[in-house]
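Every protein chain of the complex appears in place save one, which is left out.
We just call them A, B and C in the order they show up, numbering each chain from 1.
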Amino acid sequence: MKFNVSAQLEYNISSASTLVLNIHALRTPEQTVLQETFTVNPEVRIEELQNIGGENRSIRLEVPDACQLKVNYTALVNNSFVITNHRKIQETPVSQLTPEILPFLSPSRYCQSDKLYRLANHMFGDIDSPYAQVMALTNWIRTNVLYLSGSTNAQTSAYDTVTEQAGVCRDFAHLGIALCRALTIPARYFTGYAYKLKPADFHACFEAYLGNQWVLFDATGLAPLNGMVKIATGRDAADAAVASIFGNAYGTRMTINCEVAEDNFKSYFYPSGKFEGLSYL
Amino acid sequence: MKFNVSAQLEYNISSASTLVLNIHALRTPEQTVLQETFTVNPEVRIEELQNIGGENRSIRLEVPDACQLKVNYTALVNNSFVITNHRKIQETPVSQLTPEILPFLSPSRYCQSDKLYRLANHMFGDIDSPYAQVMALTNWIRTNVLYLSGSTNAQTSAYDTVTEQAGVCRDFAHLGIALCRALTIPARYFTGYAYKLKPADFHACFEAYLGNQWVLFDATGLAPLNGMVKIATGRDAADAAVASIFGNAYGTRMTINCEVAEDNFKSYFYPSGKFEGLSYL
Amino acid sequence: MKFNVSAQLEYNISSASTLVLNIHALRTPEQTVLQETFTVNPEVRIEELQNIGGENRSIRLEVPDACQLKVNYTALVNNSFVITNHRKIQETPVSQLTPEILPFLSPSRYCQSDKLYRLANHMFGDIDSPYAQVMALTNWIRTNVLYLSGSTNAQTSAYDTVTEQAGVCRDFAHLGIALCRALTIPARYFTGYAYKLKPADFHACFEAYLGNQWVLFDATGLAPLNGMVKIATGRDAADAAVASIFGNAYGTRMTINCEVAEDNFKSYFYPSGKFEGLSYL
Partner (left out) sequence: MKFNVSAQLEYNISSASTLVLNIHALRTPEQTVLQETFTVNPEVRIEELQNIGGENRSIRLEVPDACQLKVNYTALVNNSFVITNHRKIQETPVSQLTPEILPFLSPSRYCQSDKLYRLANHMFGDIDSPYAQVMALTNWIRTNVLYLSGSTNAQTSAYDTVTEQAGVCRDFAHLGIALCRALTIPARYFTGYAYKLKPADFHACFEAYLGNQWVLFDATGLAPLNGMVKIATGRDAADAAVASIFGNAYGTRMTINCEVAEDNFKSYFYPSGKFEGLSYL
């Protein structure tokens, strides 16, 4: 499916600063960036840092002086996904996970799975397949955590959200990841552009590693699973923040857009009880 | 310098479990493992996972049944280090750090640098060189945090330790890392065998990235800086835990040893005011 | 029912210290202390502080010098309780609670009910009577929180326990209190001697204010509800600690005992579905 995505960001820069942005659509074998523009005003030194956290396309901006910085990104992206039936897929035991996957079992800044071990196992430990566990915990989050703009901040973590039960997409994703890891299911953070997300914004979801695939889950339920353009993945938001700012700078405006560039988009959410898993490749 | 190191670990395994151990001496251009034995009793499937978190030599054990597992590691290691004068070395600004180094500025599970930003800058922000900042924060930790066995656990993080001011080497290292990152100095966790550490145990320190080198700091001051055999590095203990256990298992005994294998060892600690930095290569 | 209770406590005192102990059986209209001995060795200045937190019998010891302090308390106590059927009792709305009761709706040090509001209401908000809510949350704690000696410490609070799901009687009580308050049910901490508690120790439970009575609940289920001799009540353990120590001192030994002094004790626990509530008067 083809998507037109765009992001306009503005920053108030008070002195020489460095920004690392994660807003570019990822290039993967199955996600092709057909066209792309990236402009920064005023012009500053720009560098693409391809290998932070694997394949993400982090962009570093070196802003030499105080200014109002305007960043404009647009892309036409073509991507594809598969939907797999996980009903009969065997779990990969920890003893057979590849070394690249193992770190996604460890606790991280915003996903303190070590502190949720008993809770996760009390709630979901008796469910007999990892797919069904992830589906159950995703549904639990959707039912129990209130989506409430402004209720959390950049320091909020899964340990807070599991108890306080309010947050935004980032918090929903962190809690999903933490619960998965506490159940010994590798999980990672996923950010992207999301078609039909209202209000339009960057979106955050999570992927669980099931049947040797990264399967997408969105505890917010706010956007169709098949309408995402992947920006970055990582252990949690610390690896894939939209913007990491070093210096005296703060964001003042952000306008995000994601539209389909062809007809026939049909929203896809997981049908109940079907054990389907969608994976971007 | 040549060192003989050894570790005997025992685990009570109640059912099929997977363990990932970080106890092997690292192999680097300047740390050569001359001899090495690794035995596990009873015999189980063993696999070396070379690329978790970069170059660490993680070992995965697949234990099929309940048992008393005994692990025995010995090595003769030859390593070297350099001591650099950092008085006149320019800081590498964030805009010039390589992509491999940037993740060590991000907060992690046990090093919530994002929550210590104001504190770190109030305490050490006016100090005029990064080296002097790291030295000052290391001294602050040594002076203010009480080394107290048993006062903390595997969930304790820098955010706790900065206030509660008690802990063990792991906690000292996490706090050092978090303060460095809050000052925009890349820092990572370092585990190793440590000569003259009393009581003998695995040791944890931290490295700050100064002048394009990873420079070793030990806020505990319990072992000479030149008596370390490096096991692993990572963002924090989540990346470099001695043992990660998946299954019903717990440690029952641990005996660690580290001796010099040649004469003429002379303990080295940073001399006051000299701006010296020791780096293992 | 008559009970013989006793407590022997020993403290290592390194320098002049003040201790405040809550170990004396409370005197109430329905709990009579028939006989009582209290000796402290060496002899120190002792004062009974009757009005801290209401009616508790706190004892202050002024220890002038370093010593091994031995405290010995014994009492023969006669107390009584009522069992009330709460099925048809109307809830007292907040608008009619007396001023003495209202503070037990506020969050306190170990019972951060303000942080558990959504969680408590998601889990128990739909249950239609306060009695049934308290019974349900007590059962939830008993089922989900693991009683594990040594898993927590004097800083552990309900906010920790609701997620980490392990603790001792004090933690079970704090969590029960916090959940009650989050449901707008006044609740307080209760400490006492408990017959049949194994191993013998001071016990902590909680009381919920239902139908204008303080009704006892014990989420641990470790001792019969009718075998308690009340020592103190308060907002949480900060009000009713066994010992508050000001100075360089720490406990070295504690031996507690509680025996019935007459025949015919029959253990009472709440029968399922009967809406019974036991209140000490």
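The definition used in the following text is that a residue touches a chain if its C-beta (ideal position, glycine included) is under 8 Å from a C-beta of that chain, and two chains touch if they have at least 3 such contacts.
Remember, predicted model here, so these are calculated numbers, not experimental data.
A.B. asks: Taking the complete complex into account, tell me which visible chains touch the one left out.
C.D. replies: Listed by label, the shown chains it touches are B, C.
A.B. asks: Could you tell which one of C:Arg27, C:Arg109 or C:Arg142 touches the chain left off the display?
C.D. replies: Of the candidates C:Arg27, C:Arg109 or C:Arg142, C:Arg109 is in touch with the missing chain.
A.B. asks: Per the definition of touch given earlier, which of B:Gln35, B:Thr163 or B:Asn264 contacts the omitted chain?
C.D. replies: B:Thr163
A.B. asks: List the chain B residues touching the unshown chain?
C.D. replies: Counting only chain B, the missing chain is touched by 115-116, 118-119, 122, 144, 146, 159, 162-166.
A.B. asks: For chain C, which positions touch the chain that isn't shown here?
C.D. replies: So the residues of chain C touching the missing chain come out as 18, 20, 45, 49-53, 58, 60, 62, 93-95, 99-100, 102-103, 105-109, 112, 114-115, 154-155, 184, 238-239, 244, 246.
Definition applied: only the chains that are shown with their structure count from here on.
A.B. asks: Using the definition of touching given at the top, classify the network of chains in this structure as line, ring, star, complete or other.
C.D. replies: If you draw each chain as a dot and join those that touch, you get an open line.
A.B. asks: In whole angstrom, what separates the CA-based centres of chain B and chain C?
C.D. replies: Centre separation, chain B to chain C: 44 Å.
A.B. asks: For chain B, what residues touch not just one other chain but two or more?
C.D. replies: Residues of chain B touching two or more partner chains: there are none.
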